[in-house]
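First the structure, in the form of structure tokens, and then the observations on it.
A protein chain is absent from this complex, but the other protein chains hold their places.
Just so it is clear, A and B label the chains in written order, and each chain counts residues from 1 on its own.
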Amino acid sequence: MEQRGTRIALGVWVGLVLLFLYVPIVVICLYAFNKSNVQSWPISGWTTHWFGSAIHNGDMQQALWLSLKAAALATVAAIALGSAAAFGVHRFRFFGREAVSFLLVLPIALPGIITGMALNSYFTFWKLNFGLLTIVIGHATFCVVVVYNNVLARLRRVPGSLAEASMDLGADGWQTFRFVTLPSISTALVSGGLLAFALSFDEVIVTTFTAGAQNTLPIWIFGQIRLGQQLPQVNVVVFLILAVTIIPVALAQRLTSESGILRTE
Amino acid sequence: MAAGLDAAQGLSPARRARRRVGGALFRRPWLKGLALLAPPVGAFGFFYIAALVVLFVSAFWTVDAFTGELVHRWTFDNFRTLWQESAYRTVALRTVWVAAAVTVTDAVIAFPFAYYMARVAKPRVRAALFVLVLLPLWASYLARIYSWRLILDHDGLLNWSAQKLGLPAPGIEYTNTAMWVVFSYIWLPFMILPVYASLERIPQSYLEASRDLGARGFRTLRRVVLPLALPGVVAGSIFTFSLTLGDYITPTLIGGTSSQFIGNVVYDAVNQSSNLPFGAAFAVVPVVVMGAYLLVARRLGAFEAL
Partner (left out) sequence: MNRRVMLVAVAAAVGLSFPAAGVTRANGGTLNMIAWEGYTQPQWVNPFEKQTGCKVVPKYAGSSDEMVTLMRSGGGSQYDMVSASGDASLRLIYGHDVQPVDPSKIPDFKNFNKAFQSPPNNTVGGKHYGISLQWGPNTLLYNTQKVTPAPTSWSAIYSSKYAGKITVPDNPIQIADAALYLMKTQPSLGIKDPYELNQSQFDATISLLKKQKSLIKKYWALASDEIDLFKNGDAVIGASWPYQTNTLIADKAPVKDLIPKEGATGWLDTWMVSAHTKNLDCAYKWLAWISTPKVQAEQAIYFGETPVNSKACAWMDKLSKGSCEQYHANAPLAYFKQIYFWKTPIADCGNGQKNCMDYTKWQQAWTQLKG
């Protein structure tokens, strides 16, 4: 359909954009092997020594563990609340259903620093101890909308007649949900959940205000950047995370065909 | 009657009960809607909206300079200071200006890319591109910003490469130009994906119809593709604009001597001066800007394309 020339021009553009996207990431991976702890271009010497020291770094392990726990819990909360909201908005027309979308998108549209400082003083007011719980609440605020949008978009595509047919055939509400509705939205939940996990796992700004003395992985990374002594350890960790996540990200993509950002479905 | 029917069908009591609840909900859909919406809306109201309200109420308070305690006396002092000191206006304008520049840049970069993904690439290539766009979100945001420092530094990769190629060194390290580049980089995936989604949804028949009616490629692009892709672009712009508007880490790491953002002033007010009210007062600016932006975005249909 597009002319050959246009296609080639577009292809070149795509190549350039990928270069733009990946040069910094290649730089991160290269400096994981940097001999010097102070980073400068070009790299003066190579070593794999940082891999050992990063993996055995107890602070890093704890931060990673906390980040995994927080992201998992925030994702679970987002799936529960986000899909409930999506079902509610999808099934029932009511005054203000637009307002629900607006409400849920707010935490991602308003600057994180505002969410952060608001929650920080609010938690202090309620005398809630800063820790895993406060981190999860902070992350859940902006994760809910990711699941909500994914599920809502999927529900709009699944014909309502399927559920009706199920009920007509004698299934009760639960059975219909379990055997008809859930399978039809499951991939939307997977891709929404994965993106919610990613957003939580890498969040810095809200976490700065809600983590208290605990270090999540990004906060640990910021500490390392401040210190400027063990920077290649950060590169090693990022390198390893990329190596591990490329598989689930590719898998999730295979489950689904199209995408928005809040809606990878 | 329904219960009698269940019993006649020989269902277990538990299942009968379930069925009765289901039936009640089925007959009153608003009840089910309420039951579904109450937890998410309630949780948001209690944790998020209430916290925001408290924050913005505190903008009308002040802080005792010596003890750092809040003084609960109503005053417009914070807003007056913000209005009268030209420095804060400069900061606010700079922030909005950079956020707008980043948004336009990302839209321009993302559109052809997303177009290629959606309408040129074969399925396999498309899947690969999709993963390649998503993957950077897993490489720590901080590490990527830091990596840009190594690229932009005086003796960094960029100037070094330019020199090797015999080009003049760009020399943009620690400037607002550098911030613009890095922000555009960091938020680019958040623009590509919604634009791609909206392009992908345009039925092939529309384009064919346009061609059959005699429109050339460019005209089809302008009259058919762009209007239909607009909600996606606006949806992406919500992210690029708001994420830039609220950032303070990139200005700290990448910016130069005149690179303060609203976020930096707010962060310093809260974390350095222990002056939450002043930070809250300045935070009203991005909230108002984003509120207006969201209202316009909704009219353009961006919420459907998020």
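Here, a residue touches a chain if its C-beta (ideal position, glycine included) is under 8 Å from a C-beta of that chain, and two chains touch if they have at least 3 such contacts.
If you're wondering where the values come from, they're calculated on a predicted model, not measured in any experiment.
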Omitted-chain contact residue, chosen from A:T6, A:Q61 or A:T181: A:Q61
Absent-chain contact - pick from A:Q3, A:T48 or A:N129: A:N129
Where the missing chain touches subunit B, by residue: 65-68, 85, 87, 90-91, 149-150, 153-156, 173-174, 252-253, 255-258, 260, 265, 268, 270-274
Touch residues of subunit A, complete complex, unshown partner: 36-41, 55, 58-59, 61-62, 64-65, 68, 120, 123-124, 127, 129-130, 212-213, 215, 223, 225-229, 231, 244, 247-248, 251
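Basically, only the chains that are shown with their structure count from here on.
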In the complex with subunit A, residue positions of subunit B that touch it: 15, 18-19, 21-22, 25-26, 29-30, 32-34, 36-37, 39-41, 43-44, 47-52, 54-55, 58, 109, 112-113, 115-117, 119-120, 127, 129-144, 146-148, 150-151, 153, 155-157, 160, 185, 188-190, 193-194, 196-198, 200-201, 207, 217, 232, 235-236, 238-239, 242, 245-249, 253, 262-263, 266-267, 270, 276, 279-280, 283, 286-287, 290, 293-294, 298, 303, 305-306
Interface residues, subunit A side, partner subunit B - complex: 1-3, 6-7, 10-11, 13-14, 17-18, 20-25, 27-28, 31, 39-42, 80-82, 84-85, 87-89, 91-92, 94, 98, 100-115, 117-119, 121-122, 125, 137, 140-141, 144-145, 148-149, 167, 172-174, 195, 198-199, 201-202, 204-205, 217-218, 221-222, 225, 231, 234-235, 237-238, 241-242, 245-246, 249-250, 253-254, 258-264
